[in-house]
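With one protein chain removed, the remaining protein chains of the complex are shown where they sit.
Showing chain A:
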Amino acid sequence: MLEIKNLKVIFNENTVNEKIALDSINLTINDGDFITVIGSNGAGKSTLLNSIAGSIEVYEGSIINNGKDITYMKEHRRARFIGRLFQDPLKGTAPHMTIEENLGLAYSRGKSIRFGFGVRKKDHKLFKQACEQLGLGLENRLKSEVGLLSGGQRQALTLLMATLKTPELLLLDEHTAALDPKTSRQILEITKNIVEKDKITTLMITHNIQNAMEYGNKTLVMAGGSIIKVLEGDERKGMTIQDIMKLYAATDEMLSDRSLLS
């Protein structure tokens, strides 16, 4: 269980460009939740994920993972139990290393001592099986350099690397946004299968409202650095894209009123 309490993030503090990126967020993510996050640009979606992963400094508030305060834990330490995917498929893999070397690296996640070979004989079968479940034929190309793969294949591989050692939390930051619609759908299905199979607690940002409703069991709607709506259960099932658009529109009005008054 991940608890976020009163989380506040401020960019460019004490300058004219000061911006409250996250404004007192409270959120509890239960084990096994698959939460989708939507909201317009600048709503704070990525900032929320970045502060959970530890790549940005938190102004106040706390992030507690399974009872342990990780608010100020270093990024690479958190990476031991948090898996992460970015929008850019090139960001998640090392292009000049082979598929199995990339997987070997991912498989050693969480171990502090890293001696012994990166790709051991006994891991081979595991890597092959893991690649087979993607259905992209990567299992026959384990010795190929990752730089030779397509964007979709690289993103699928990144997903595999993030989940090879089942993480306590998986953060997906628009991980299919840079892919064509067909590949995007394929990667989403693979994501769903892996997440459901290993019951991974997941937070997924998307700009595709339909995907946000279709996948997962909860949806967060964010605007202006706050969570304006948590959709779950029957209310979520009944939601149409039009309803969501109305939610967006309402916040736009609210924001413009606020900015007019200030």
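Definition applied: a residue touches a chain if its C-beta (ideal position, glycine included) is under 8 Å from a C-beta of that chain, and two chains touch if they have at least 3 such contacts; residues count from 1.
Here is the rule we use: contacts and distances are computed from a predicted model.
Colleague: The chain dropped from view, which UniProt name applies: "Response regulator", "ABC transporter permease", "histidine kinase" or "Acetyl-coenzyme A carboxylase carboxyl transferase subunit alpha"?
Modeller: Spelling it out: the chain absent from the display is recorded in UniProt as "ABC transporter permease".
Colleague: Determine which one of A:V9, A:I38 or A:A53 touches the chain that has been left out.
Modeller: A:A53
Colleague: Considering the complete complex, identify which of A:G39, A:G104 or A:G152 is in touch with the unshown chain.
Modeller: Final answer for the missing-chain contact: A:G104.
Colleague: Write down which of A:G42, A:G61, A:G118 or A:G151 is the residue touching the left-out chain.
Modeller: Answer from the full complex: A:G118 touches the omitted chain.
Colleague: In the full complex, which of A:K19, A:K91 or A:R236 touches the chain missing from this view?
Modeller: A:K91
Colleague: List the residues of chain A that touch the chain left out of this view.
Modeller: Interface residues of chain A facing the absent chain: 53, 55, 75-77, 79-80, 84, 86, 90-97, 101-102, 104-106, 108-111, 114-119, 161.
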